[in-house]
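All protein chains but one are shown in place.
Note that the chains take the letters A and B in the order they are written out, and that residue 1 is the start of every chain.
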Amino acid sequence: MTESKTDTATKVVDFREPRVGVFLCHCGLNIAGTLDMDDLEEYSKKLADVVFVKQNRYTCADPGQDEIRKAIAEHDLTRVVVAACSPRMHEPTFRTTVKDAGLNEFYFEMANIREHCSWCHPKGEATQEKAKEIIKMAVAKARLLAPLQKFEVPVTPKAMVIGGGVTGIHSALDLANMGFKTYLVERDESIGGHMAQLDKTFPTLDCSICIEGPKMVECSRNPNIEIISYADILSVDGYIGNFRVKILKKARYVIQSECTGCGECVESCPIEYPNSWEQNLGTRKAISIPFPQAVPLVFTINMDHCIECFMCIDACGDRQAINFSQEPEEIEVEVGTIVVATGFHSMYEPIPGSESKPAEKGYYGYGKFDNVLTALEVERLVCAGGPTGGEVIRRSDGKHPKRVGFIQCVGSRDINKYEYCSNFCCMYTIKNSVLIKEHEPDTEIYIFYIDMRTSGKGYEDFYRRGRESGFTFIKGRPYEVIEDPDTKNLIIRTEDALLGEPIEVEVDLLILSTAGEPSEGTNELGSKLHITRSGDGFFMESHPKLKPLDTPVDGIYLAGACQGLKDIPYSVAQGSGAAARAATVLSKKTVEIEPIVAVIDPETCVNTDRKCGICVDKCPYGAINALEGKAAVVNVANCHGCGTCVASCPQDAITQMHFTDEQIMAQIRAALEDKAEEKILVFACNWCCYSGSDLAGTSRFEYPPTARIIRVMCSGRVDTDFVAEAYRLGAGMVLVGGCHLPTDCHYISGNWVAKERIERYAKVVEGAGISPERLRWKEISAAEGLIFVNTIKEMSQQLEDIGIDKIKEENEKARKRIEAPLRRKGLIPTVKVAESDE
Amino acid sequence: MTETQTYSFFLGCVMPNRFPNIEKSIRVVLPKIGIELEELEGASCCPAPGVIRSFSEPTWLAIASRNLALAEKAGHDIITGCNGCYGTFKEALLEVREHPDRLKEVQKVFKGLGLKYKAKAEAKHLIEVIYDIGIEELTKKVTRPLTGLKVGVHYGCHLLKPSKNRPWKQTERHTFLDELVELTGAESVSYTDKFMCCGAGGGVRGSNAPVSNDIATEKLDNMMDVGVDCVLNVCSFCHLQFEVAQAQVNKELAEKKYQMPVIYYTQLLGLAMGLEPEELGFHQHMIKTQPMLDKIPE
Partner (left out) sequence: MIQASARSRCVTVTTTEEKPAVDVDDDVDLEFVEMIKKTGGPNIQNCYQCGTCSGSCPAGAFTNYLVRGIIRKALLGLKEEVISSPDLWFCTTCYACTDRCPQDVKPTDVIKAIRNVAVAEGYMLGPHQKVAAKVVEAAHAVPLDKESWQNLRVKVGLEPVPPNASGNPWAIDEIRKITKKSGFEKLIGYEEFMKAQKEKAKKKAEEKKSQKKE
């Protein structure tokens, strides 16, 4: 791989005159049930340069793909348009098909008539019309497509796993055993995660640390694994195959390589503080490890509590492992792929550093009544290695409770807190009940639930075991818990919903099944990795069914509870799955990268004459250089292909491959050729707004068929010239949709540039006499299908309220000012529609 | 003292027509703590959120909006001393502010009546305005500390709920009224189910008196268990409920089991500010108030 990215990306390999073939997919009845396919066929035949049209039942199936290959050969097609689902679904499939038939894979374009049309509009004339125009727009772009060559980049055959819980451990072990060097990065002092804190695991009651401990040790012994614990991710740069990760190793004040793990320092230390790992129910020394099985077995001094008596230094003696002047250390590693396995946080769970804060005051008297505990606290109490040596006792008097209540769904399935089901609480409650009953057989157990969910393998058996043990399951969500001030017992008030009667249950100990929530720092890490979160706050997968482990960033994968709450077997399976996904990249010497990069024309760039450098400022990746007196140059290895510089260049000297100005202008003109005043032209960024619009279709949300959507990689690509052209052609409304500020942008800051640019241009537009609501900037995430729908509904209503006549009048009035920049740049075609070159 | 604020005083029905002693105490006390009251001429029933809204929500919204429109015209926010009226105004304002089409609907009804309505005026409960003055400021006004008086505080429902549309910081276990009671020197005694309903609302008082009385007497029993001298409220309808329920139940039992004085907050504050019981309407209660007045140190 010696050829540079620019060379390959811009080299015209096989430019051929357009001969377009259009393939209309029925998708069973998904499309054909709503749209008249014969009518679409007739229409497509009449479009410029279309020489072949064919309907398929399922274009993506083998016979459909065969048809494409056959037609390319028989009809000498040079461009292929498939009108079917979203390009986010099958663009890669069809590119391969086209390539198989000997055509450049970038000679392919998709018309999204399923997610954007048949799934979100009812059968009818306006829907049919929209489908036709979606095809017309795709053909218009396809005619101008240039062949490109994917370029290959070398792969660093190393992996990083972020998060050392049971998920990350399995990911790291699998990667290491496949022969890849793997960095396992953990925020806390030891790997192990939540599983290390549990006593037993459901449904088979294996001891948790007994089965996880050996895996933790295996990590530390595997020559391919480097555990970087007590460390934070500072930044992540680069791209698939070539990530550079900066990590901050916090100071332990103990030299890892010198520490033998003997523990003599701990004995010498006079200071104790609450151990958050033990849910603050136990204590630890100022120099210590959080728990005996900690990996790596290295001690840490907590400077918040250390009194600097230096007794530990004496105890350590000749080993000289303690260093009070240790500084945090910043390191940088290069890896080819990253697996994110950062787990979850349990509601009210103390985090390290919060030891001195009082417990959070929460639902059902938690933090206020002594004998109300969380399930995680009970895990530590019931564990023989825990602070009470395995005794579940009351905080108020140290006695064993005779009646124990469990309240399910505390914070979960609650619209006012977390809407989701936390997945594992039903099972751990039965497990904890079994354990408590095992310790103290005469304990009465009351479990208050909304629905018992025990759907895993062997789980229903376990539920039956609970019933057979005589646990009282009460369907009812308690509305109130009060404390008896004398006995410190808790009175649980609820309706027994199966009886239909209000009841009160007095218990000695109440255990809350608190919700799991995204772990601390999920937002920050997401921004560093440029991966998105779904509405629930957890990381969002690329596709809920078919790409559950992938993220929108190639080379970054998800596993375990950080993507959504899940139990141990599922997390372990995902850990191994993500390792396999990562290995598909690491096992190859090189990886192909889309050549959708920016290229600067040195002839047009004005930096040769005077200092410009706007593109340098706008590039989120610092990928552009503009030396004095020389044309700016894109360092394509760093270019991520957002197109922000392209739209920012006042000279239009920059081109984004596969999303050229000409191609997008052709789409605009095709969209607005007829009845422009009645339409909303939407520029949607690929990662957020476009995905959101796809989700609207997948969810079958209905909205008016007024929108014509043009996909750009980033909202930063949207040039004001595009908006001007839209109004010049009479557009009713223009919507620019990007990712949410401040940090959702897939390209770091393209959305900031876009928002600023569009808002600035909105003033120009308004000044020219166009109603302000006719140009809108809107942040819509991939999870916000409904917001996309509501935005289109709202804008359609506004469009109706303003009225076609007023829009025409405004456009006419604004024409001179709006057209001026286009005219100056010679962007106004002499014939009305771009398809004049025939 | 903070500067004087002026509000349109919304009376409602129960207060002026059945328990004018409450009205009197409000009219006497509020100006003394910097709250000026302007009459809201021609105001009607709020109308009652439990009954009229249960029969015809659009009629309820229109009449409520008319009262709010009168205040809007006067240029003041509405102040009320009844939780029910407060609830009606808070909900009616939210409805038209969240749904512009509902506002249009109301404006359509108002056409021909010469009424203009933009949902501009706010609605406040007088206890909200009093609490905003601040415990410290109010304490300065106390000249006759009511030391030794044990008070059972009853918040009522619509003052607090639905909490998404109320100004209070908490959603449960409120303390603001207890703080306001304790600044007078009296003790707010905690009792079981303090935040439970009085049992009057929703049309239950009118149509199902036995159920209504059951709920009220359960609250009274809980208060009597901890030995309070009076039940304190901030709602003319809760006030009516506790007075009427005691009378009715006593009659049914043919014994005077319930003799708990029912006091409105401004009466208590007025006493602590040194006003005479007569000025505050203490002499016109259904349940005699003398036993509790006797407890107050001279």
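We take it that a contact is a pair of C-beta atoms (placed from the backbone, for glycine too) under 8 Å apart; a residue touches a chain by one contact, two chains touch by 3 or more.
All figures in this text were calculated on a predicted structure; none of them were measured in a lab.
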Sole residue of A:Glu218, A:Glu355, A:Glu480 or A:Glu773 that reaches the chain not shown, by the stated touch rule: A:Glu480
Residue among B:Ala200, B:Val249, B:Leu271 or B:Ile287 touching the omitted chain: B:Ala200
Option touching the unshown chain, where B:Gly75, B:Gly134, B:Pro162 or B:Gly274 are the choices: B:Pro162
Which of A:Ala73, A:Ile503, A:Leu627 or A:Ile828 contacts the chain that the document leaves out: A:Ile503
Residue numbers in chain A that touch the chain omitted from display: 403, 409, 413-416, 444, 446, 450-451, 472, 475-480, 493-497, 500-506
In chain B, positions touching the absent partner: 11, 13-14, 16-18, 20-21, 23-24, 27, 39-45, 47-59, 62-63, 66, 109, 112-113, 115, 157-158, 161-163, 171-172, 196-204, 206-208, 211-212, 214-215, 218, 279, 281, 283-284
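The criterion applied here is as follows: only the chains that are shown with their structure count from here on.
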Chain A and chain B, separation of their C-alpha mean positions in angstrom: 51
